[in-house]
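Apart from one protein chain that is not included, each protein chain of the complex appears where it belongs.
Labels A and B are assigned to the chains in the order they are written; within every chain, residues are numbered from 1.
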Amino acid sequence: MNNVLEVSGLNKSYGTFQLKDVNFTLPENCITGFIGINGAGKTTTIKSILGLVPKDSGTVKAFGKDMGKYEREIKNRIGIVLDEGAFYEELTMSEMKSIVAPAYSRWNENEYRSCMERFDLNPQQKISTLSKGMRMKFSLVLALSHEADLLIMDEPTSGLDPLIRNQFMNILLEFMKKEGKSVFFSTHITSDLDKVADMIILINDGQIVFEEEKDALLDTYKIVKGNPQELFDKTRKLFLSIQETEYSFTGITKNAVEIKSACKNILTEKPAIEDIMLGFIGGK
Amino acid sequence: MFNLVKKDFLLVKKYLALTVVLAFGIPLFVAWQAPGMMGFAVFLITVIFTVYIPLQSVSLAEAKYPKATALLCTAPYRRSAVVKARYVFFLIIFIFCCLAYAILSLLAPQMEMLSTMDVVITFLIFSIVFGIYIPLQYKFGFEKTKYLLMVLLFATSFLMPSIVKMFAHTNINLDIFTGLPLPVRYAALITVILIVISISLTASIKTFQAKAL
Partner (left out) sequence: MNILISNVSDKPLYQQIKEQIKDAILKGELAEGVLLPSIRNFANDLQVSVLTIRRVYDELEQEGFIASQAGRGTFVSAGNIELLRDSKRHLVEIQLQEAIHNAKLFGISKDELNAMMDILYEEEETK
């Protein structure tokens, strides 16, 4: 399987914040979710990849080519959605399009028109009058209308209601049906990913915590609940994180089998991505 | 790049009408209020004030929506093209002012016609003023530099005519220059203009390219 994006050794200091040796790769034909709490470094990573902020060190390769050397060629194949629609609010959608479109050599006007129609957007409407959901859709239209092979999105779903988020996920799945397409998007709403993601990358405090297949992740980790009297230091070490009350404990672990043999009365459940994320960043 | 120039026009579309009014209005107003004033001075004031409006509004729009600029820079636009477009935008407004003045002086006989030299010298002053201001604005942002521009503009528009007059009266230093044949004078002026613009453009591009968006 080819990698559409390879980030290696990325470092960036930004005020008091730092990205520390960020490495990851995005496989082709996959939706990769980039998760982490606010301030973990998601936006800075994405901006560094796109060259919006100069990086201190590291390389970014897209489609096998170096981003620094082939920047325009690569950007021509990437569709971007920045959070809350990065637009000149006083323009109409049609005017905004007329500024963005000529930058792309593969701009497809028919695709643009049919997308606008499908999403119920009126090109003559002023951007400042659009709702959050409409803005996100318009961002998507711009990103989808130039035959991009990779979509990179920064928090596209933040502030949207569940119905629109669901529509958004379906649009992504539709996009993925064509061969050779990939999506990378950051979010702190991990439930978005339960349904659509193939890969999950977790970043915390400027560092990559893990990079895993979503299903493998959900198969490996279990929520284990049981009797706190049965917990000993040895068992405790098998947990990623654990919460205890007088009546029970709830923990997240990839050693469910060992714990089962150590404790008599336990329940195991399948976790959501959020449980795993919190297990990694909040448990210690 | 044409589309990026168009972007600047779209951003100031609300003020374009005002720009047109100013380009025609200021010369008429000055000619009516101060009939004796030199055509050159009138033109200089017109240019400076006419450009002020779109410059402020385009900068304000960019300052208000920094993410939109970021979006353009994620597209295959070169950052340098975004900057160059801004310079072209001002150039177009300058040319428009020239045309407006030319039309007026054809229609209104009391208005002094501009010589080519007047236009070139105005363009030189225009290049120096904006050539200093634009890179500073890229460096420090709109908020910090908006008063600087006002100071620069008022200083230019009020002081320049007096300075020019002063030079005209005293005749120092200028002898060497005015003694030169006309084509050489033009060539010298245009060279200076080109040098000013290219230094300014390079500085702006360097600053903008290093900027975190």
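As a convention for this text, a residue touches a chain if its C-beta (ideal position, glycine included) is under 8 Å from a C-beta of that chain, and two chains touch if they have at least 3 such contacts.
In this text the structure is predicted, and so the values were computed from the model without any measurement.
The chain we do not see here touches A in the full complex. From the options A:L5, A:A103, A:A197 or A:M277, the residue with contact to the unseen chain in the full assembly is A:A197. Among A:S8, A:N29 or A:N255, only A:N29 touches the chain that is left out of the view.
Interface note for the absent chain: among A:L218, A:I259 or A:M277, the touching residue is A:L218. Remark: the omitted chain is touched by one listed residue; of A:A101, A:M176 or A:L278 this is A:M176. On the side of chain A, the interface with the absent chain consists of residues 27, 29-30, 173, 176-177, 195, 197-199, 213-216, 218-219, 268-270, using the contact rule stated above.
Convention: only the chains that are shown with their structure count from here on.
The geometric centre of chain A is 46 Å away from that of chain B, both derived from CA atoms. Chain contact summary for the complex, chain B toward chain A: residues 2-4, 6-7, 10-11, 14, 61, 64-65, 67-68, 70-78, 210, 212-213.
Across the complex, chain B is touched by residues 14, 47, 50-54, 71-73, 75-76, 78, 80, 82, 84, 86-91, 95, 98-100, 102-105 of chain A.
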